[in-house]
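With one protein chain held back, the other chains of the complex are shown just where they sit.
== chain A ==
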Amino acid sequence: MMASRSVEITILSAENLQMNKRAIRGNAFVTVKSDASSNTSATRVDSEGGSYPSWNEKVVMDVPFHARFITVEVKCKTSSTGSNSVGVARIPVSDFIGGYVPDNQLHFLSYRLWDGKVRRNGVVNISVRVKVAEHHSNSTPLPPPVTGVPLPSHPSTGLVTGIPALWLNYQTNSSF
């Protein structure tokens, strides 16, 4: 199995969507995929918001560790099977993973959409939360504080087992 992490993406809304310089009339939906996997998720079609659609729909994706981008594409449904692309936004994974804030923090992110002719289109609003494996999670009770790590008895090797200070700090402060 490919190494990946689970990412919860909520497609909130989009603003000022246009096609051929005209506000779209509706029937917009969104597809989400990463650059490292072929799985695509899609939202329902919004029929009410016109060029300001809102979905508020949660998509859970497995994002491979080597993925660099999430691609969010807003499309417009034209018939029961057909659709046109309205605009695409490429979201760097680094916008929600690997910053100074813990990974499981909820991020509110907005991106400019670009159409097929690389013209600026509207904006798409999403929120992202990286699902962290259970034992890292903030909500689980903390294990009793670790004061020492038992070492395998190799008295002469002089090896020291270190724990990253940042990690300890994060563990002790996350109990609120």
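Just so it is clear, contacts are C-beta pairs under 8 Å (C-beta built on N, C-alpha and C of every residue); 3 or more make two chains touch, one makes a residue touch a chain; residues count from 1.
Going forward, contacts and distances are computed from a predicted model.
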Record lookup, UniProt, unshown chain, options "Glycogen [starch] synthase", "Nucleoporin NDC1", "Protein BONZAI 1-like" or "Coatomer subunit alpha" -> protein name "Protein BONZAI 1-like"
Please pick, from A:L12, A:V45 or A:V132, the residue that touches the omitted chain in the full complex. A:L12
Missing-partner contacts on chain A, residue numbers: 12-13, 15-16, 49-52, 89-92, 95, 99-102, 105-112, 114, 123, 125, 138, 169-170, 173-176
